[in-house]
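With one protein chain held back, the other chains of the complex are shown just where they sit.
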Amino acid sequence: MRKIFLTSAVFGLACAGLLGYQTVKAQDQELSPEEEIRLVQEFNRMMAEGINPGEIWAEMGKEAFKKYNLDKCDFGLGPGKVEGALAQLPRYFPDAKKVMDLETRIGWCLQQYAGMTPEQVKKFATQCWGKSQCMGEYDAIVMYVSMASNGQKVNVNLKNPQVKRMYEIGKQIYYARLGPWDFNCATCHAGQQEVRIRATKLWSADRPGEAGQAVSIFPKYLVRWAQPMTMHYRYAECMRQMRWPTFEPHSDLAVALSAFLYGTANGTEIKVPGIGR
Amino acid sequence: MRKTLFLGLLAIGLVGISPAQQKKQPTKKEAGVKPEEVRQVLLSGFEQDPKFLWKLEQDESQRICSQYPSREAMPAQAIQKVIELDNKNIVYPQWGIFWGDWKEGKKLVDSPRGGRFASYGFPIKPPTRAGTATPATS
Partner (left out) sequence: MATGTAIVRVPKEAQKGQVIRVQMVITHPMTPTRRDPQTGQETPGHFLTKLQLFYNDQLVSEMNMAAGISANPFIALPLKVESAGVIKIVYEDNKGGKWEKTAEITVK
């Protein structure tokens, strides 16, 4: 019964939306029929999937973005331009003379344009770590910038020698056994065989496409903590579980791992925020 | 074994390939990246707490295992070397290893009244009433 209702509602929406878009867009500009259909299908898909609570952080992030003067921050496409920013990160930034990923770049820009010291940036970035239902501004900024690239494909430029170097370093660290338990990232996230933790199937960097599916949905809204989790928080949590030393966010290690993971994910469509346990 | 080795190599080779360097063997040391650079990046990524920096030191068996993406991709002599190195680290209990006689244990498990850890003193005989669970019948 509910299924019939849902499918008829979606079908009705599709028809209505198609007609609606034609009339609405006729007032703004001329769109090709394919473009209109794509917009309608996109909207229908969004309606069918519901709303991810992480989108509230994205709205919060829009204000925090201006509050911390991040509209002067260049993510690689020009100051303040966030559409498509996540798709081409990590990349080499000549003004910082380093390869940076999204969060490292936000941290750097906070130091440059919001007058924060590195310690303050670290405190700002980790304000929600270990908490639940935390409406943190840093998570909000990361969510806002990440959502602006929704629908675009990950396109890390591995031809740049600096980025390539970071990719290789990240790959070596990924497979490097360390610590009292001889753990590395590959212990869980590599190999051809499917591995599980309880009921969750783990993605593997050696099986094609899975790293992309895992990484293209970050920041991910976690139901168990009722807040989004960013990439650096995920690194910190993994390293805590591996009994590696305490992870330092916005470090070169994070950039190396991000370069490896996003480099492996090249071609995957970004779909932020994801939702998980 | 050879097939998984080939798949493992193919996986690393495909991932680590670049137009300038095309290698078919496992990427132990990529030509562009020195171990010192990796070490430096690794050290910078953690809180510099001297109590825990020992965790970043790799011993020999960890170093060998780090060169391969998984156990399937390791050649037999590397696996052998790691087993040799780590056998020295196994600490046996000081009173020796005492397993007991497994036949007695099987008798306890198979008996309809046994199977509980304190049942070694009880007489093992079939129950007077039918219907209690017996092994390998249901």
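Per-chain residue numbering starts at 1, and chain names A and B are given in the order in which the chains are listed.
Here, a contact is a pair of C-beta atoms (placed from the backbone, for glycine too) under 8 Å apart; a residue touches a chain by one contact, two chains touch by 3 or more.
Since we're looking at a predicted model, the values are computed, not measured.
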Report summary line: Answer for the absent chain's shown contacts is A
Query raised in the report: Which listed residue, A:Glu55, A:Asp74, A:Glu237 or A:Glu269, touches the chain dropped from view?
Result: A:Glu55
Query raised in the report: Touching the missing chain, which residues of subunit A?
Result: 5, 9, 12-13, 15-17, 19-20, 24, 43, 46-47, 50-53, 55-56, 59-60, 63, 132-133, 135, 223, 226
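As a working rule, only the chains that are shown with their structure count from here on.
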Query - For subunit A paired with subunit B, centre-to-centre distance based on mean C-alpha positions, whole Å - result: 33
Query raised in the report: So in the complex, which bits of subunit A are touching subunit B?
Result: 158, 161, 164-165, 168-169, 171-173, 175-180, 182, 184, 186, 190-192, 205-206, 239, 243-248, 251-254, 256, 264
Query raised in the report: What residues of subunit B sit close enough to touch subunit A in their complex?
Result: 4, 7-8, 11-12, 15-16, 18, 27, 30, 32-33, 37-38, 40-42, 44-47, 49, 52-53, 55-56, 58, 61-63, 65-70, 72
